[in-house]
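In this view, the complex is presented without one of its protein chains, the others remaining in place.
Labels for the chains are A and B, by order of writing; each one numbers its residues from 1.
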Amino acid sequence: MAEVASRLSGADPVLRLVLRRILLSLVSFFVISAVIFAAVEILPGDTAQRALGREATAESVAILRNEMGLHDPAIVRYGRWLGNVVKGDLGVSMVSKRPVADTLAQPLRHTFLLGALVLAIHIPLSLFIGVSCALTRDGPLDLALSALVLVAMSVPDFVIGIFLIVVFSVELGWLPPLALIDQANSWTEALWMLVLPVLALNAAMTAYVVRQTRDSMIEVLNSDFVRVARLRGLPPVRILLSHALPSALGPAINAIALNAAWLVGGIVVVEAVFNYPGLGRLLVEGVRFHDVPIIQAIALILSGTHVALNLAADIATTLLSPKLRTQTS
Amino acid sequence: MSPGKRFAEPVATVPLAPAGARRRAVGDFLARLPPAARLALLLLLAAVAASALAPWIAPFSPIEIFVGSPLEPPSLVHLLGTDTLGRDVLSRVLYGGRTALLMSGSAAALTVLVGGGLGLVLGYSGGLVDEIGMRVLEIVASIPSVILALLVVGALGPSIPVVIVTVGLLAVPSSTRVVRAAALAFVAEDFVLAAKARGESRFAIAWHEILPNVAGTLLVEFAIRTGWAVILIGALAFLGFGAPPPTPDWGAMINEGRGALDASIWPVVAPALAIAALVLTVNVLTDGIARALGPAR
Partner (left out) sequence: MISSALPSPEPLVAVEGLTVEYRHQTGWRPVIRDLDLQIHRGEAVGLAGESGCGKSTLVSLLLGENRPGRRIAAGEIRIEGEELFGLPAARLRALRGRHIGFVPQNGGTSLTPTRRIATLFDDVLRAHRPELDAPARRARAHAQLAAVGFPDPDGALVRFPHQFSGGQQQRIALALALASEPGLLLLDEPTTGQDAQIRRGLIELLWQIRRRSNVTLVFVSHDLLTLADLCDRIDVMSEGRIVESGSAAAILQAPAHAYTRRLVAAVPRLDEPPPWRNRDRPEAGRLDTNHGGLGFFRAIQP
């Protein structure tokens, strides 16, 4: 695989590294698709039987089995499914009988919006707090946040969401408890509904990145090159932003990637908490009604996003580290 | 799944004292726990006792409906009020502790059993088996756990054993990685090489020589996985894929009470606090155990 990558990219080491990572991610994605297929189809129980429920007659089950091609061996069905997915055909929902792609379009946009909002706040906020902690090391801010880390890491996301609803919707009445943004009348109303879900996911994610950023920043601030930059009389802001931060970002970005990956799962649960009309809620409904094509498609999209996020973080880390970037071998 | 799993990182390998000192290490283990962890241990024991004694200390049956009127506020009779079906919230929370502790404890035990075994085998065999095994586990681990858990539990239909086995197996890849790393530190040790020279079987070596040395890692792993399982099982129950009703389950209670939050917050807040407190306690204890077993600072 490395050979393919190197032939594709010629001599440029960065490009080669990036291509290698992309190829590895594609392999992961391929295996993941197999696992998802297996989890839904090969497990005991019959898809057609489950889809129709216990009361279904043997005859109707048999008809459905035929329709769905369930008589073929699993490997053939997997190949057919993957081939269709690659062609962009996600199948037809067994419940609504609509094409899966149509059913998914709107929830996908919603989930993407929620995830993007969460990350847009999460990344700068947690980096800022982490750096602040490092700069005021062992001060009151640092100690308070360090103590919060353990607590925030321990409270499950859906519990955080519930607490937020209890406090801000039920007791204070400031914010809507549900985020039914498809029923919102205006953009502002929709944004207002998004406050609590975004807050819930951020509360669950921030602590970890803050801790990683703080630790790596403290290490960098104690490094020789930061000391020498100070002794060269450089302005503090420049030392912080140009000399210390780039070196401290590597571990922080890894932490953010882990978080973003976690977000893919967390969003499923938090969407359920706020009845948010996204992929997560659709997935839970799909599982409840055994809507296999829907389940497979959503699981594939979410896992693929997960892989892509990890890939992006990997590449960002590589580009931030001159040593990796200029590696000649 | 939740950020709780991140406690795996600081304790990737826990170096243990050599065999001779091990017994002593276990002896003064409690003394070496940080104060916060000792408090957590105490609280956890209290929680275990409370759920074990639930049939005797719970004021009402957890499943009997209309022991009070629906959604009563906390009173002397119903200390935490009643839920939508007039069930006593305190009793349900106490019995829910049983469900949570039993399910997550069993899931974590399964994880450590399977993951520990795999880790020992892979760490000891090395080579191609190890390489392929780790790659496969890595990829499986890269599917978000909530999603995979939903798929499997959804396909098999939610029941207590299904949830335990699914959640237990889902954590196997990361446990395997940790235990394998710990085992790798010993495969080249003299006592392992000596056992090999004596012609002992692989199984005997893994069992007698390596296992005792990774016992600390397994303990920490078990603690980590318990906290993680509480969260994942809670989330599954919240989504409607946990122990089937009317089993008292914290995640399910939170879900059931959500619709009536305007009328009473207690049926939701009580189990939510319980689940948060349990995970926090387990995580503080885990942190303490890892520190106590780790090298002295």
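Operating definition for what follows: a residue touches a chain if its C-beta (ideal position, glycine included) is under 8 Å from a C-beta of that chain, and two chains touch if they have at least 3 such contacts.
Because the structure is predicted, anything quoted here is derived from the model rather than measured.
Enquirer: Any idea which chains on screen the missing one touches?
Expert: Those shown chains that the absent chain touches are A.
Enquirer: Looking beyond the chains shown, say which of A:L148, A:L234 or A:A308 touches the absent one.
Expert: Answering carefully, the residue with contact to the hidden chain is A:L234.
Enquirer: Touching the absent chain in the whole complex: find that residue among A:S132, A:S223 or A:N275.
Expert: The one listed residue touching the chain not shown is A:S223.
Enquirer: Among A:T103, A:S216 or A:S247, which residue is in contact with the omitted chain in the full complex?
Expert: The missing chain is touched by A:S247.
Enquirer: Of the residues in chain A, which ones touch the absent chain?
Expert: Chain A touches the chain not shown through residues 223-235, 238, 242-243, 246-247, 320-323, 326.
Following the convention adopted for this analysis, only the chains that are shown with their structure count from here on.
Enquirer: For a test of understanding, state which residues of chain A touch chain B in their complex under the given definition.
Expert: Touching chain B from chain A are residues 28, 31-32, 35-36, 39-40, 43-45, 50, 150-159, 162-163, 165-166, 169-171, 177, 204-205, 207-208, 258-259, 261-262, 264-266, 268-269, 272-273, 283-284, 287-288, 290, 295, 299, 302-303, 306-307, 310.
Enquirer: Of all residues in chain B, which touch chain A in the complex?
Expert: Interface residues on the chain B side: 1-4, 6-7, 136, 139-140, 142-148, 150-157, 227, 231, 234-235, 238-241, 251, 254, 258, 261-262, 265, 268-269, 272, 275-276, 279-280, 282-284, 287.
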